[in-house]
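The structure under discussion appears below in the form of structure tokens.
Note that one protein chain of the assembly has been removed; the remaining protein chains are unaltered in position.
What follows is subunit A.
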Amino acid sequence: MLIIPCPHCGPRPELEFRYGGQAHIARPVDPSPLTDQEWASFLYSRDNERGIHAERWRHIHGCARFFNVVRDTTTDQILASYKTGEARPEGV
């Protein structure tokens, strides 16, 4: 089982968490001028990294907050964990 560091609660077992997909995808401020292609890209296109990936997790059976994690998808090693709204830490 992964031990995932929640930025609020500290290291906790994986079964308290839910995966929330790729991090740092901002909803377009004004969607109306977007083409269907651009809107579809916002909705559905995601990176599929083999390696370092910034992603959202939710500590649903804990503090219930969303937060961000930088994880190496090949080793499952977690390199950083930080609160929603914070920038991805430099160097990871």
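Of note:
One rule holds for everything that comes next: a contact is a pair of C-beta atoms (placed from the backbone, for glycine too) under 8 Å apart; a residue touches a chain by one contact, two chains touch by 3 or more; residues count from 1.
Quick note on the criterion: contacts and distances are computed from a predicted model.
Considering only "Acyl-CoA dehydrogenase", "Nitrate ABC transporter permease", "FAD-binding protein" or "Sarcosine oxidase subunit gamma", the record for the omitted chain gives "Sarcosine oxidase subunit gamma", by its UniProt protein name.
Touching the missing chain, out of A:C9, A:I52 or A:A80, is residue A:C9. Residues 1, 8-10, 12-13, 15-16, 61-65 of subunit A touch the missing chain (whole complex, contact as defined above).
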